[in-house]
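Heads up, one of the protein chains got dropped from this complex, but the rest are sitting where they should.
Showing chain A:
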Amino acid sequence: MLKSPAQSTPTSPVSVEKTKSKLAEQEAKFTLNAKDKYFAWAFLGPSLLILGVFIFYPMVKTLYLSLFLTNTVGKPTVFVGISNYINLLTSADYLSSLGVTLFYVFAVTIITIALGLVLANLASKRLPGIGLFRTLFSATMGVSVSVAAIFWLFIFNPSTGFLSLISTWMHLPQIPWLTDPTAAMWAVIITTVWMNLGFTFLILLGAMSSVPTTLYEAANIEGASSRFQFFHITIPSISPTLFFVSIITLIESFKSFGLIDLMTKGGPTNATNMLVYRIYKDAFYSGNYAQASAESIILTIIIALFTLLQFKVLEKRVNY
């Protein structure tokens, strides 16, 4: 028997009504009732509170302060727009700090990654007692910044330090590690690299040990030297990890503060006055909260750019 069109098409008034009421029913199911809302906020509350108090509020407040002049207790007085930023970016002093920081950041990153690669490559060999070296190489992970700073201050000490003793013994000229601007920069770089090396080493070692051994066996049979294997198998295989640790090291170095404070206090003659240390001094020594806020925002933007770069590149290369 044939059905009439009105009965079978869904556009008939009756079925439209039905569909609507069904949709409404479904919507009702997904709307939270009062009790559910209460629970939702109860679960979200703690993290929102913590994030709000410690992250969102300071961020917004910093941005806000950077657009004002402030008095000595950090209260905004006059709205000046972006002139804090203009002042900073035209100040030779700030630009020199930026330059110093960039030099430090890239030196630390390059040296850390290079040494990390060398150590990880050595430690990935199967040799008796290699476990001891793996432990030793990653041991600096357990050292706090203050301990590292004090330890290296001893080493750099001009009269009793280990380095000066070696120089004397080998009849080399003494390097005034912490009083010469160039040497102080390298002293800080060496200490930072030493601190970072454990982590970098461990991550790279992990990446290297996940490269299938058959790749190396195939290469051995094909006649590839170990140098060729390192550059044509190991490096490409771990490249996503390599890039990841590079960016992490880069970002962490931008944020260096503890070592600077403990070792050089930004000196001598601002040679190690990195961005974060400068923010600290501008805000809490000079009381120039507005300028410190603007500096913070600039630093945030720089780090955000590198983070963005990391995401973009990793997205592309993570599967080779």
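One rule holds for everything that comes next: a contact is a pair of C-beta atoms (placed from the backbone, for glycine too) under 8 Å apart; a residue touches a chain by one contact, two chains touch by 3 or more; residues count from 1.
We adopt the following convention: contacts and distances are computed from a predicted model.
Engineer: One chain of this complex is not shown here; going by its UniProt record, which of these names is it: "Glycerol-3-phosphate-transporting ATPase", "3'-5' exonuclease", "Cyclic nucleotide-binding/CBS domain-containing protein" or "Peptide ABC transporter"?
Structural biologist: "Glycerol-3-phosphate-transporting ATPase"
Engineer: Among A:K37, A:K75 or A:H232, which one touches the chain that has been omitted from the display?
Structural biologist: Candidates A:K37, A:K75 or A:H232; residue touching the omitted chain: A:H232.
Engineer: Using the document's definition of touch, tell me which of A:A42, A:A92 or A:I221 contacts the absent chain.
Structural biologist: Among A:A42, A:A92 or A:I221, only A:I221 touches the chain that is not shown.
Engineer: Footprint of the hidden chain on chain A, which residues?
Structural biologist: On the chain A side, contact with the omitted chain comes from 212, 214-215, 217-225, 228, 232-233, 236-237, 239, 319-320.
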